[in-house]
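What you see is part of a larger complex, with each chain still in position.
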Amino acid sequence: MSGKIKILWINPVGNDNAFDEHIKRILESVKRSDVTVDVTHLAKGPKQLEYWSNESVILVDLFKSIYEAEQKNYDAVVIGCFGDPGLRGARELVKIPVIGSGEACMHVASTLGHKFSILASEKKAISLLEDLVYTYGLEKKLASIRVVDFTPVRMLEEPQKLQAAASSEARKAVEEDNAEVIILGCTCESGFMRELMTELAVPVIDVVVVSFKYAEMLADLYRNTGLSHSKIYGYKSPPEDELFLRYI
Amino acid sequence: MSGKIKILWINPVGNDNAFDEHIKRILESVKRSDVTVDVTHLAKGPKQLEYWSNESVILVDLFKSIYEAEQKNYDAVVIGCFGDPGLRGARELVKIPVIGSGEACMHVASTLGHKFSILASEKKAISLLEDLVYTYGLEKKLASIRVVDFTPVRMLEEPQKLQAAASSEARKAVEEDNAEVIILGCTCESGFMRELMTELAVPVIDVVVVSFKYAEMLADLYRNTGLSHSKIYGYKSPPEDELFLRYI
Amino acid sequence: MSGKIKILWINPVGNDNAFDEHIKRILESVKRSDVTVDVTHLAKGPKQLEYWSNESVILVDLFKSIYEAEQKNYDAVVIGCFGDPGLRGARELVKIPVIGSGEACMHVASTLGHKFSILASEKKAISLLEDLVYTYGLEKKLASIRVVDFTPVRMLEEPQKLQAAASSEARKAVEEDNAEVIILGCTCESGFMRELMTELAVPVIDVVVVSFKYAEMLADLYRNTGLSHSKIYGYKSPPEDELFLRYI
Amino acid sequence: MSGKIKILWINPVGNDNAFDEHIKRILESVKRSDVTVDVTHLAKGPKQLEYWSNESVILVDLFKSIYEAEQKNYDAVVIGCFGDPGLRGARELVKIPVIGSGEACMHVASTLGHKFSILASEKKAISLLEDLVYTYGLEKKLASIRVVDFTPVRMLEEPQKLQAAASSEARKAVEEDNAEVIILGCTCESGFMRELMTELAVPVIDVVVVSFKYAEMLADLYRNTGLSHSKIYGYKSPPEDELFLRYI
């Protein structure tokens, strides 16, 4: 239990190393000095998670990564996608905190202003995000969901166009929907929160940054006090003979 | 488009043929004369779905079954588990109606009385079911969730004890929680709705029976008018190169 | 209990036979082969139900029709108006399923997409419809209520203009309100759901068609299993000496 | 517009004069000195309104009374039943304020404490009352609905037993449900609010008293300023040729 706090960030997609390195650079620039972070991705799977049906191809690998992370003494794991794929299943499998990027950022945003708007990738994502908001019980904090109309992959390819689109939609969210806080609702919309805050003069949540800081806090609390997610009822662990690993 | 309406009932678990035959007997006893039904299960997987983490091991096979069902000219598919695993992903993959047992039964129950209670398997299921109720927008119709305290597997092994427990909890739901309708919230709590209705004098929803009749209705509407679930936004189909089959 | 399933469709207005025949043609074109349907209207009353105050002049005749329908061995009755006049009172009077067109269609729409929009006749109807949505507990499924700005009577007189207006408002509901499903919120907006679905590529619910198919399902379930609306608490039958027939 | 404010209290049931006189005595004991009140009932109809189906036999007479009340220069009308039968239809027909006993008392109760409990007649009434609470948008103010288990008619026959039952249920509402305000949810539970307040030390709302005082306020505002219910959209008046009187 001594030594640095170890956090694993998992990109739950089949990306290449370049994206991991991009994320790692962002995390290194904001992390606490008593924390180390590793960034990883899945062996296979799509490069983006726009379709619910693609959860099917990532969940086994994601759960294996998280299950092993606990055995490797990580203090917390972050599922690095705003849609929080596999969040509840993952929490069944381990005792260490599992952070959903969407859940963490929506709750932090709720403590920074009256209402937040989410800038989603495309209209495809709206029903998924609204369902998350309902499940997290935060519908009263939601000003609006607006779309930048970029696929996650294109976000990475055209960062300047993305930033311009995000800025434009964020402004509308503030002026027309009365949003007081903006969430950049995709881990690929990362790296320009400071610029947007300067430009718009409202808090802008970079999901990579904020969910990681939330993970640091929970990892620290877990080490210090044992606090983590509940293991009664909803996140109860399966018995050995019903563990997902038995069926693959 | 001529000939009988064909419906596929999928038990999204790795059960043996005996359970399929049990379900088929129930379906044959209530089906329309112009409908044929096939019952199938997955090649592998747990015998029950009490843990979110086990969705990881069934989704690929479930989606393949549903994807192929459309190619085999089925008119509708039922996911035979009250927790509706994979429902939204499945609807991305096909145009034919995909019926979630939980969703269909909660909506039908809503049209039969002021509030319904769900008799769930165990306390483990409560948060999953409440999340479904929130996602389906039906919290005002929910009187309570009560548990019979049987695993699904034990439900099949001790049907008489199950029926006694269900009767006892249903009575409390009616008298203490003012439920007007009872949902037997697991496909393994099937086969005794008539007995319970006689005993309790309130509507009792056998999930196998009612979700299948709902599937008949939607299959018929689909054939007659083309009506099915929406393919815009939430259930938009993935392009070929993002289809889950590409990644397995 | 043998023989065909018999369903009675009641137009709860004082229309002439032409409207009954129009509705009957639509029902005949979609009904199951093991179902017979009769269409009727009230002896007196307004031709449209835009005003709550006019419920006063139709309820007695409506309830008599429904009360007698059970005695004539109908298996289910449909109240053919999207505002569901008299729905709860009617369910007190009989054991056979009584289908409210509005209630049935809103619940079916909820199972076909993330959110639905209702195309109402006029702004007059909005508060009535929102109250129904609240009573049915479906506010989270409602994208918007938009109006075509036709009285029901004019809908029947100018069907092509109506269809053009419905198409235009439906498109706005999809594009501006993110509706995934459209409900044509009046039984007079009937007969062109296929054309609208082709044009808009989203599910469009013709209230006449879908509430009738829902009635077939419930009538079938009632015959097969005895399932119908609850007779405890909310829909409890009055004793003989408090029956409405005693007071007219 | 000069002279005393005139208010009409309508018992929307076919009671005898004794009940009118009972109500009148209560109203006379609390009314303003610049107000006169008349109490009336319907020519026919049940003595109590426990069944939705019985609204059918009272609405025409109720609407005629209200329609004529405006012509007779009453400044406001109260519908003297906690279930608010015909409230919305009545508001279409006149410009003078129409007070629903249930609506007025629930809103006043909301300004007197954090949450209120309603003491209803029987379990039959719960779904009707919950629907009212939803329609009025007050679900967050409702602590509970409890029943005294008396029909309205029996309430009048056994006032002392009623008072004891009300006291006992009110105490449970305060202690177990954390209610801060009690509503005696039937106009037949009238005449003992002071005794209950002394006994329980919480506000107790006698529906006859409080809805009448609310009517005085609205009648006064209407005379002084012209303020009354809205005549746009929801309560828009029917044109002459669609008035309910045309169809009876």
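By letter and in written order, the chains are A, B, C and D; residue numbering begins at 1 in each of them.
The rule is simple: a residue touches a chain if its C-beta (ideal position, glycine included) is under 8 Å from a C-beta of that chain, and two chains touch if they have at least 3 such contacts.
In this text the structure is predicted, and so the values were computed from the model without any measurement.
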item	value
Full count of same-sequence chains in the assembly - 4 placed in this view	6
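What we mean here is this: only the chains that are shown with their structure count from here on.
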item	value
Shared chain contacts [subunit B and subunit C, defined touch]	A, D
Chains touching both subunit B and subunit D	C
Farthest chain (mean CA position) relative to subunit B	D
Type of subunit C:subunit D copy interface by residue overlap (half), same or different	same
Subunit A and subunit B: spacing of chain centres that average the CA atoms, whole Å	31
Multi-chain contact sites of subunit B, meaning residues that touch two or more partners	114, 137, 140, 178, 180, 233-234
Overall pattern in which the protein chains touch one another (line/ring/star/complete/other)	other
Listing of all chain pairs that touch each other, if any do	A-B, A-C, B-C, B-D, C-D
Sites on subunit D touched by subunit B in the complex	123, 126-127, 130-131, 134, 139
Interface residues, subunit C side, partner subunit D - complex	14, 44-46, 48, 50-57, 59-60, 62-63, 86, 88-90, 92-93, 123-124, 126-128, 131, 134-135, 137, 233-234, 236, 238, 242-244, 246-248
Sites on subunit C touched by subunit A in the complex	114-115, 140, 178, 180
